[in-house]
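Complex shown without one protein chain; remaining protein chains in place.
For clarity, chains are labelled A, B and C in written order, and residue numbers in each chain start from 1.
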Amino acid sequence: MVCEIIEEIHEECGVFGVYHAEDSASLTYYGLHALQHRGQEGCGIATMNGECLTAYKGKGLVSEVFRDEQIQALQGEYAIGHVRYSTAGGNEIENVQPLIANLEKHKFAVVHNGQIVNAKELRIELEKKGSIFQGSSDSEIILHLIQQGKGSFSERIKQAFQRLEGAYACLVLCEEGIFAIRDHNGLRPLAYASYQDGYLISSESCAFDVMSSSKEITDVDSGEIVWFHSKGITKEYYRKPQGVHMCAMEYIYFARPDSVIDGINVHEARVATGRVMAQKDKESGVSADIVIGVPDSSTSAAIGYAKESGIPYELGLIKNRYVGRTFIQPTQKQRERGVRMKLSAIESLVSGKRIILIDDSIVRGTTSRRIVQLLKEAGAKEVHIRIGAPAITHPCFYGVDTSSFEELISARMSDAELCEYLKADSLRFMEISDLIKAYQSDALCTACFSGHYVTKLFSYGTIIQAFYESHPLK
Amino acid sequence: MVCEIIEEIHEECGVFGVYHAEDSASLTYYGLHALQHRGQEGCGIATMNGECLTAYKGKGLVSEVFRDEQIQALQGEYAIGHVRYSTAGGNEIENVQPLIANLEKHKFAVVHNGQIVNAKELRIELEKKGSIFQGSSDSEIILHLIQQGKGSFSERIKQAFQRLEGAYACLVLCEEGIFAIRDHNGLRPLAYASYQDGYLISSESCAFDVMSSSKEITDVDSGEIVWFHSKGITKEYYRKPQGVHMCAMEYIYFARPDSVIDGINVHEARVATGRVMAQKDKESGVSADIVIGVPDSSTSAAIGYAKESGIPYELGLIKNRYVGRTFIQPTQKQRERGVRMKLSAIESLVSGKRIILIDDSIVRGTTSRRIVQLLKEAGAKEVHIRIGAPAITHPCFYGVDTSSFEELISARMSDAELCEYLKADSLRFMEISDLIKAYQSDALCTACFSGHYVTKLFSYGTIIQAFYESHPLK
Amino acid sequence: MVCEIIEEIHEECGVFGVYHAEDSASLTYYGLHALQHRGQEGCGIATMNGECLTAYKGKGLVSEVFRDEQIQALQGEYAIGHVRYSTAGGNEIENVQPLIANLEKHKFAVVHNGQIVNAKELRIELEKKGSIFQGSSDSEIILHLIQQGKGSFSERIKQAFQRLEGAYACLVLCEEGIFAIRDHNGLRPLAYASYQDGYLISSESCAFDVMSSSKEITDVDSGEIVWFHSKGITKEYYRKPQGVHMCAMEYIYFARPDSVIDGINVHEARVATGRVMAQKDKESGVSADIVIGVPDSSTSAAIGYAKESGIPYELGLIKNRYVGRTFIQPTQKQRERGVRMKLSAIESLVSGKRIILIDDSIVRGTTSRRIVQLLKEAGAKEVHIRIGAPAITHPCFYGVDTSSFEELISARMSDAELCEYLKADSLRFMEISDLIKAYQSDALCTACFSGHYVTKLFSYGTIIQAFYESHPLK
Partner (left out) sequence: MVCEIIEEIHEECGVFGVYHAEDSASLTYYGLHALQHRGQEGCGIATMNGECLTAYKGKGLVSEVFRDEQIQALQGEYAIGHVRYSTAGGNEIENVQPLIANLEKHKFAVVHNGQIVNAKELRIELEKKGSIFQGSSDSEIILHLIQQGKGSFSERIKQAFQRLEGAYACLVLCEEGIFAIRDHNGLRPLAYASYQDGYLISSESCAFDVMSSSKEITDVDSGEIVWFHSKGITKEYYRKPQGVHMCAMEYIYFARPDSVIDGINVHEARVATGRVMAQKDKESGVSADIVIGVPDSSTSAAIGYAKESGIPYELGLIKNRYVGRTFIQPTQKQRERGVRMKLSAIESLVSGKRIILIDDSIVRGTTSRRIVQLLKEAGAKEVHIRIGAPAITHPCFYGVDTSSFEELISARMSDAELCEYLKADSLRFMEISDLIKAYQSDALCTACFSGHYVTKLFSYGTIIQAFYESHPLK
């Protein structure tokens, strides 16, 4: 696994829905394909045809799991789908979504991106009442809460989501249509767009572009339920919205540059961070010969930096497009080859140059260190690392797998120590205020940079407290 | 699929458990392998290691689903496993067992062979209380009922199984050990044997023989729970036993000849049916040159017939051992080749002969018809079909997939009509009384022959009644 | 691999051809399926459509390698196919047949069962002339010899096969039709039967029965070429026939009981060996309670023994039908379980009994030893092993993989020593003269029993001589 060699932050999921279209499963297939960057370990689609709920799911890429015969078996005019990144140990097929409530009466299905912070508390409560959990995914909690509600289905959905604390973008498929729900802090993205005489719903707007050139995108609001049904759309707040706190890492790293999230185009947000970084460097008198971005996610920020600074943008690092998922077991030597297999430097561009190297984040620091080494071996005179984000010092409990926080190097090292460790000539992270300036928006969750979580953390709170008591931040 | 070409009765499942052994997963692997004839579409194993429950399951044969790495990941000294035959439409991975209650406290797992006749009623009741079903298997009901019980885990198990009507052999794996439960009518087999300082538990005794030469086999009694725990065995009746009504098809068709079920060796039971059939033919003056059994399940009965009648037993029909599960799409012509691909006649043995052809059952009649044709084309002078069982006229609701009952040819045709349809020279089924005589036991369920079901049928009862009103039996 | 646990003799191949039929590829598929017992590691089909040669091949069973799309892509009215057992180390896809001469003019394809004893000499000679070998199979030599011949294609075939020493049944597919060639000692089987207005050609007649009930089978004669072409059949001796020396192991072990080879039905030949063994035992006053055959290949002989001796035939050993090809890595303990996974004893039948145990051969002795142990543990009082063949003391160079001859236990031990090693109560092999008596034919190759090879052995001769000088036979 190359992903063992290269450090990465992992998004947990993407969701997609279609209400309504004759070829809803096929459209969902294409939508999930456009969201594939949000999760590559499993995927699934469920469709509703009258009272009949059909689902198919499997491990692997969308293009591996689904063949014509599966798509054709998924009959119905409404569909929801999911791509999944599974955290270590949770790779069981039980956790691949959609999760299905296969009931005698009123079947329904759920897909979910995010993380429920009071999951443990809810599970214990539900277990006491007699509920059974077959997998470990948070989504199973949602199934139970909906089923145990009172009143109409839409009432039960409201009741269920009122109980959930944390981050989520959810779709619920049932006889009455599709419900799209976003947490009341607006932590994870969810939007919809009209399509023919129905709607497409997606974690990211880039998935709409595959089907249509229409650009009328509406974000589901924080605390809002949008119900897509035969008579149109019904919108309702199931919980008082607390503003939008969009995960900053969506703009920084996860989302596709062509997506627009809560009104901000991802590429442009990155370009703007590049500009802000350049301004800072100008102020502090840093000069360099070329600007390089670590492909692919830092290209936009590097372009922004170059524009603002006037220092030319160069394609100094090339990415091998075939870095796959399976691999021969790495020896120590091969492990060192890890970065070289994924990235290589164009010597003629970097040799003798003072380089501004734009990257989007530093987690464990090992990849950054190897990239510096790669550039220096190719003749770079200086390497100045500029991270288009603040330093990650705190774990995320809202759906991003930032590894265990013992591994977060910025929780253990000061920037100066880290710069030395990376063997860089200088290192600068952004301030949170820079990010807000760049995005022209403070509707952000920056908990992983600041430790200021927008929700209560429940049992996770205790873990964090214990950790920072024994590991005071640098 | 050859199984589309060849008519067959399908057993639903086999269960196996180990309490306790260091290599419990590996032993379960071997046990399931010995029970592979009871289900080839999926299999799984769960192990308990302290509080930690691990499971792995997949579609396919035991030898296809499990590799070393899976077995090694299944740590713990207690294990249960399952092989599954899935009925049409229920082929989803959600239904592959063991089913897991992956709870924060007190995880457990269930495997199950049989059918719950009040499943629909229980599902509706549980749904009303807020329970969620993710698959369509009966076993999921068991999970819920256990979870919703009161008191100690063993109390909850008792309460759960008191609610279930129908046929079942169940194993429940939990921290406290393994519970083995058999329905109070004794409809499906379940037995255990000591192994080193622990126990093996199995649907059929043939699985014990793989591990050990010990032959001390104890059947779980009707209505009994046997709890295998750290201090030994605790036995208890959770429900008043109604005697044993072992599914006659186990002796006739499903079970391996080397198994001993409720004290009766399967091979010998079949030999005895052969003898009884021969006595009947003697009485009615039927004479023939050779006796042939349809391999493999009718070989024992054919040997019995030959011994009793003095007519020589011959290997007249040869079975291709490589009739696999996947196949090129059959054309009509190829469909007709179906029987020939599976069976062929030794011409020199059958040519010019009057043949007693022993088979174990007739479901739709198409296979039997083709076998008669095969023998006649090979030169057989007469073919007298003797079925080592009564005619199947009623559907089974206790775990045997006898197809929809519109397809049961004996529900539509008299024996004489059927004989003509098969182009046989004579046809004789056994009487139920013959079966009892042969087995020297009336501890049998013969519902599929007689329509006398030992339990209430709940919603199935209505279906049957409607059917036989419009299709009076011949 | 269970085959590492269980000792077995391996046949090298089966061939099948169709001239001519609209669905020739599909017919070949069914034919190969019927020959699957002759090789399970790979298979392939080639068809000829005008000048166009198409082939498809792969590793695995016929039903695994071929799907509808492959069969449909194989256009043409003539086809040949092959099932392969590969010896250790030769498992490369290059060796899977048919081998193709993909020439600009006059493409052809070859399938082959057998072994060329002067292969090494021919390869060296051909290499010197500039020929290239891409794989290690003997069949590649045949391609080259045909290509280097002079004159018409049929002339070139004759010239090619005149150079080959050893055992072979070959089919050559070309624009002019199909050529079927058998070695001039008649060591390997090859026959044909008419089918509609064309022909089927097969290693064993059992494959004809799948398509048709016609029983007109003609064996290709020793040293004969049969050319199936648009005007009918042309037969010719390319080499002086030296009589038929059919591999005795075909009758004893390999062939399906329903096949007729060189006029002898395999099942009946085995029954006759059983009778001869019984006569011998009668003469020497051996008495016993029951006769058991090791399934499946020894069932026929056991029936024969029972008939002749009057001692009842019993199904004392049951074979697990799901002994597959992949398996978890066996530990020592599991290795011992090997025989138990494959075979089990019916205790009630064998307990307290004196048993005649019929088997077809002993190679390394380990399996036989475990079967004796299995029976004794099930309570058998005495186990008398009767082998329906002489002891194998010499390696085969004619297409049978009898392992390296260091492993042949009868080359190292006298019968008395072997009996003691097996812990049997008595052991008797047949004499070669018994086999001839049973088959009423001396048209047999018995080299592996006697060391009298019907051909010169070339380089193999030196190996043998060296071995027996250092390992004098017991």
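One rule holds in what follows: contacts are C-beta pairs under 8 Å (C-beta built on N, C-alpha and C of every residue); 3 or more make two chains touch, one makes a residue touch a chain.
Quantities reported herein were computed from a predicted structural model and do not represent experimental measurements.
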{"item": "Omitted chain - touching chains that are shown", "value": "A, C"}
{"item": "Residue of A:337, A:412 or A:437 touching the missing chain in the full complex", "value": "A:337"}
{"item": "Residue among C:27, C:99, C:157 or C:225 that touches the chain left out of view", "value": "C:99"}
{"item": "Of A:37, A:120, A:229 or A:280, the residue in touch with the unshown chain", "value": "A:37"}
{"item": "Given A:142, A:167, A:191 or A:206, the one touching the chain that is not displayed", "value": "A:206"}
{"item": "Footprint left on chain A by the chain that the document does not show", "value": "26, 29-30, 33-34, 36-37, 40, 61-64, 66-68, 71, 206, 209-211, 213, 215, 256-258, 260, 265, 267-268, 296, 299-300, 303, 307, 312-315, 318, 320-322, 324-329, 334, 337, 340-341, 344-349, 374, 377-378"}
{"item": "Those residues of chain C which, in the complete complex, touch the missing chain", "value": "55, 92-94, 99-105, 120, 123-124, 127, 129-136, 140, 143-144, 147-148"}
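Please note the rule applied: only the chains that are shown with their structure count from here on.
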{"item": "Most centrally placed chain - per-chain CA mean versus overall CA mean", "value": "B"}
{"item": "Interface sides of chain A and chain B: same vs different residues, half threshold", "value": "same"}
{"item": "Chain A onto chain C, rotation angle from CA fit, given as a multiple of 5 degrees", "value": "180"}
{"item": "Distance between chain centroids, defined by C-alpha means - chain B, chain C (Å)", "value": "36"}
{"item": "Chain C: positions in contact with at least two other chains", "value": "none"}
